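This structure is in structure tokens; I'll ask about it shortly.
The complex appears here without one of its protein chains, the remainder shown in place.
As written, the chains take the letters A, B and C, and residue 1 is the first residue of each chain.
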Amino acid sequence: MIELLIIAVKCLVVFTAALLGVPFMVWFERKVVAHMQMRLGPMYVGPHGVLQPFADAIKLMFKEDFLPPQANKVVYYLAPVLGMTTAVLAFSVIPFGPQTNLFGLLKEPIPLQVTDLNIGLLIIFSATAMGVYGIVLAGWSSNSKYPLLGALRSTAQMASYELSLGLSTVSILMLAGSLSLNEIVNAQAGLYWGFIPRWFVFQSPTGFAAFLLYFICGVAETNRAPFDLPEAETELVAGFHTEYSSMKFAMFFMAEYVNMIAVSAIATTLFLGGWHGWGAGGDTSYGWVIGLGWFVAKVISLLFVYVWLRATLPRLRYDQLMAFGWKFLFPASLVTILATALWISRQVS
Amino acid sequence: MIPLSWYLVVSAVLFTIGVVGIFFRRDLITLFMCIELQLNGVNLALIAFSRYLPDISGQIIVFFVITVAAAEAAVGLAIMIALFHHKEHLDSERVNLMQG
Amino acid sequence: MTTVFFLIFALTAIGAAVAMIFQRNPVYSCLCLVLAFFALAGLYVLLGAPFIAAIQIIVYAGAIMVLFLFVIMLLNLSAEERERPKRPRFLPFAVAVGGLLLLELALVFRRAPLLGMPAGQSETSVEEIGLKLFTDYIYPFELSSVLILAAIIGAVMLAKRKI
Partner (left out) sequence: MIKTETMTINMGPQHPSTHGVLRLVLELDGERIVRTVPHIGYLHTGVEKTCEYKTYIQAMTMTDRLDYLSPMMNNLAFMLSTEKLVGVEVPPRAQAIRVLMNELQRIASHLVWLGTHALDIGAMSVMLYCFREREMILDLFEEVCGARLTVSYFRIGGLSADLPEGYLGRVKDFITYFKQRVDEYEGLLTRNKLWLRRTVGIGKINAEEAKNWGFSGPCLRASGVAWDIRKTNPYSGYEKYDFEVPVGVNGDVYDRYLVRIAEMRQSARIVEQALASMPSGAHIADAPKVTLPPRNTLHTSMEALIHHFLIICNGVQPPPGEAYVPIESSKGELGFYMVSDGSARPYRVRMRPPSFKNLQVLPKLAEGLMVADLIAVIGSIDIVLGEIDR
């Protein structure tokens, strides 16, 4: 019974954290972009505008919920829910920190992870694979041309980049020898020569290449600049969510940010050693706090890269995007796998 | 523990629904989906057997079935796009090129 | 507990499948089928095959059905016209085949020798599948890659406008 309770509490905490991550991320993005563009960004609501996303959320909640007259009602309502659900799903298998008994609060130490499945990574990929439904159905059910174009674009885009996304993680699976995210993280524990962490980016010469490939594909999967074609506001007005308003729009908006956080968290787990870092874990009672801190710090630095890209780069064209995915990323990830295999075989022999 | 025959019943029902659907519907896309349903009915039986025998080969076969289904879907849907551009409809009764 | 889950998944799968063949709108059919695939993935998990369940969702629900949706959207297929009589020619056939299969089913149910057979090992790991796949089934595996390559080329040839 207590186990069920712990799992329920964990679910609740992770879900809340993911949802609270969204306003933080919105604020973070606006602030960082603003400072990169030599302006201040939100300043009025709360100190340095931290409460601005909440104000936006309240505004969106009270806005008129508009249903386009020709829309396909059931699917129109279903789409944002699907988008949001699949976005949060990925967090169910990510380990956020080492085992802890919460400063002696619990008798048995619990892992900071909702559940450790031995096919953890596949769960994440299923979640990403389902993420496309929210967008496609939104575009189709609005019964309008711009959303349809956006939906068609994103279907093609997500289907193509998912392949490279999956392939870029294969070299990590080869190094770790497991699909369980917990074991993947634990395979990255320790330090080289006492100071370089044994993260997968440093463990093999191909680790960094795989990390770059993964991150590029992740940016494309989450439809962010410079791959934000499905919602390219200057071309397709707002892409698949053109016809959405009020809370349903807010759900797509949140799903996008949750997805960004998810991709960053997965990249951290797979390539940057998860919660491992100097001083994390260990037997001390506060080791888990440092681990959690490491994890959050890594995720935030990846999110910073997201924002940085958005502030810097122009957008690709649709056909260029597909060509980039198929002609560069796909072969590159295959080569990375091959190189990793060679490297591992050399290590073994 | 759930007896094997329960799984087999579900598998058979799904397969039957697939078969009935093929006789029942006329647009090619839905027919195609019925075929996928039949494949899945068979898959369920295979996995149930692989669990109860126990022999892992059942899962391997399912793995191949899914692979083949993916290839089949790619080609089948490409044919449908071509057909639609040619005929402006996907009605199986009115697609009778082979009848001479 | 397991029985409850089994019933939920099985009934969802069957219900979604029935709904699929009765939906007129292809998009709804497609969504019903996705739901059925999800329920099937649940059954696979109950059967101790989480790997196949994940593959089912990633490939079937995440790739193949998206492709179906994509094509339906691309061709902008609408619901079948309601006026046309629904192929009365084949209706007896459908009933006959369906009845036959259900009969067979009843037979299976009545004297299935495997009824209530004890379960095997609890859960198949990915490692076992991988080992089996790359030793005993290596030739089918390689052949399937050729098949997929052929399918890709075929699909490109068919869908391309100018070659």
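Basically, a residue touches a chain if its C-beta (ideal position, glycine included) is under 8 Å from a C-beta of that chain, and two chains touch if they have at least 3 such contacts.
The structure presented is a predicted model; accordingly, all values stated were derived computationally and were not measured.
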Extract the touching residues of chain A with respect to the undisplayed chain.
-> 33, 36-39, 145-146, 149, 153, 225-226, 228-229, 232-237, 310-320
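Assume only the chains that are shown with their structure count from here on.
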Could you grab the centroid distance between chain A and chain C? Build each centroid from C-alpha atoms only and quote it in angstrom.
-> 29
Between chain B and chain C, what is the gap in Å from one C-alpha centre to the other?
-> 6
Distance from the mean Cα position of chain B to that of chain A, given in whole angstrom | 34
Enumerate the contact residues on chain B facing chain C in the complex.
-> 1-10, 12-21, 23-27, 29-30, 32-34, 36-37, 40, 43-44, 47-48, 50-54, 56-57, 59-60, 62-64, 66-75, 77-82, 84, 90, 93
Counting only contacts in the complex, chain A reaches chain C at residues 72, 75, 117-119, 122-123, 125-126, 128-130, 132-133, 136-137, 139-140, 148, 151-152, 155-156, 159, 162, 179
Once bound in the complex, which stretches of chain C touch chain A?
-> 27-28, 31, 34, 50-51, 54-55, 57-58, 61-63, 66-67, 69-70, 73-74, 125-126
